[in-house]
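Below are the structure tokens for one structure; questions will follow.
Every protein chain but one is kept in place in this view of the complex.
Showing chain A:
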């Protein structure tokens, strides 16, 4: 193939070609063979070695690959092939720092190579070595005086400023230096590109030199800012604001609004500047321009009439009216009211204005979103009047048999829907009595079904015009469920959503709400399909992945839980490598302002709460599911490279990336998600995560090999001192345990507060139920026992009767606690009461707490066994020597045998309970249920939901049972 190209080529390229091809096609074995063949003939063809190493790396032979690569690297190659191949290899090995070494050597040998210097710069960029980047950029510029190289160096200074711990250093050294470097180019009139001006602006802005920045933007250099639309204007505006130059701010804002009265970003500046001018009693100069931007509107009257004029302009237009000016009037009114300005009256009556807005834009789906933020302008007594007024403006047809009148086109439908949405947002739905709510639901469902006729030919990727009625009916059902506890309401809410999905199979809101409701009912099985049909990918794992990971494991669907964690983990792990590549591209293309942004993105993802959670939960799950108690806990811990000393969670910089507004919600303000909710939720999540992470690290410390050989504490310490050169380090077990106890205290205080989140807001963590089930306390007690056992290990069995009694008491207490948790699982998970189907998901949650806690108790038991066995053997030997006839077992050994016996009993009981539940649930005759007052279709949709919950419960029980059986098997290994 290479020969066919017919032009002169480096013969090595020709020889290497087949290896490249094999690697490209994923045929790594052949690549290795081919490389070996080539190396036999051409020993010094270094690149072949590197390509072989790539093959090895990709077939999992990392160590061999690394050795081979280093053989070549130490020769400090300067041929392109080797360098590029090594770069690829190191990147795949996640060792980007080695690439820098490679090119450092290469530029030493070939000091005038533009290419190698530029590779070196990029290699530094990949690892964020800003100072070296600055030097490499300048070195490049000296070899080849191209502007981009110079500005790479400048940008590297800015990055040093951004990353400096010491803000003073940034302000007094890095940024001023960067500024001087740019100024030099400006003076020499060497500024060429837009990116260079952007960078200059960035520097001045970060230095707080707003006046200078303004001069640049408004001057000839600013003329280069052409790519981004309105770039100069928005920059000027933000500088005027920072400089508090309110006349200019005001003047520029109204000029821009004159050009585009729909551009929302300038209204706030326009209004803010007005109020500042009033506060400063600003008045225009006697003669000449008001300010450098032109005329200023410095009275409420002027601003109000400007807004009114824009509205008149829209009213008189033939084309589509823009919402901007109309909303601006409401915004101005809102701000005037906030300031207590009587001039509010100038603008009119808010009710009339909103009615007018509705008249104009009520047929747009966003009308609710627009008006929602101004509803507080109405006083509560006006709410009903407002809704009635709007209702009058909705054209509906003749009343039908059921007493409902329907819209005759989609615009009327949208208006009618908007009135419903506004009623809900005003709290009018919530104020209804249950009967009223049922009537409302009937009306919403009738409108939903009627509206389907407008979308009879809709594709399955399109939404139905009337979908939102259906969603709202589901919301009202849920309100009723929460208010009355009538479980039929929740079945019907699932039913109506399922009905909605049949006509609108891609409606994400239907799926999200169903998913949430199923989770609240303790049924995770249906959630898997619903979530996967949302096709959430990549960053969405971070923003909405919590919907899966919060519930899967806690509801006993362990396989699904592992999978959900894996989806997220795969995304997070690719992030580090991915972002550095684009930081480099941003240098290449001069998108300097994006570089700090990309780095912030990388941090935001690395510090994600969800990332830390899935990391921790995934490992815990692996331990619960896979780790056997005898050997494999150790193996699993080792395989996860889990280290008890290491805490990799960024507690202080944790980012909550959850999208908590993903659910459509029209609830009134007092029921909506607040900042306080968000703050508390993050706090709660962090505490729960801390408990889980400490548990995980404590388990790891049980499994760490340091514990096995019996040693006196003195021996241990001296050995440690020799190994690490640090003596008297507090034992990790104790440190972690005291952290665990402290966290449990915090957790208990937090659980007492019982923060209630809106149903569509963040889900509560497992914290409160974990505490009330007693599982947290029992787990902590089990882990605590290992400390006493360590003491016993050094004291021996001879003279430790007090300690032994203490341990035995601990054993007994564990059994009591476990039994209590198990008692909290008892009861029927799903039961038929009369004609109603009742769920008790908290029993399932408690069962899972029991399962998790049993696993942990068994590991500590196995840890005990490991310590007790050698102690017992040595005691027997001693006795033999002394011919001691006393055959009584030491107390602790007896106590341990009792413990294993009781654990066996408890597991048997739990398995019996599970079996009983399985039989009971399977036997339920759901077909016999009837949901009063529903059509046959409605009933079948609701019953489908019941079937799903039933099936899901069975699956959870089965997974929990399987795990317990596996654990029960291992108890016999605990004999000593």
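Here, a residue touches a chain if its C-beta (ideal position, glycine included) is under 8 Å from a C-beta of that chain, and two chains touch if they have at least 3 such contacts; residues count from 1.
Keep this in mind: contacts and distances are computed from a predicted model.
Remark: of the listed names "N-alpha-acetyltransferase 20", "Integrator complex subunit 11", "Translation initiation factor eIF2B subunit delta" or "Septin", the one matching the undisplayed chain in UniProt is "N-alpha-acetyltransferase 20". When the whole complex is considered, the residue among A:166, A:318, A:535 or A:799 that touches the unshown chain is A:535. Touch with the chain omitted from the figure is made, among A:229, A:379 or A:888, by A:229. In the complete complex, the hidden chain is touched by one of A:241, A:323, A:550 or A:863, namely A:323.
Of the listed residues A:210, A:515 or A:544, the one in contact with the hidden chain in the full complex is A:544. Those residues of chain A that touch the chain absent from the view are 226-229, 234, 262-265, 320, 322-324, 327-328, 331, 364-366, 368-370, 372-373, 459, 461-463, 506, 508, 534-540, 542-544, 574-575, 578-579, 581-583, 585-586, 588-589, 591, 593-594, 597-598, 600-601, 604-605, 657, 659, 661-662, 664.
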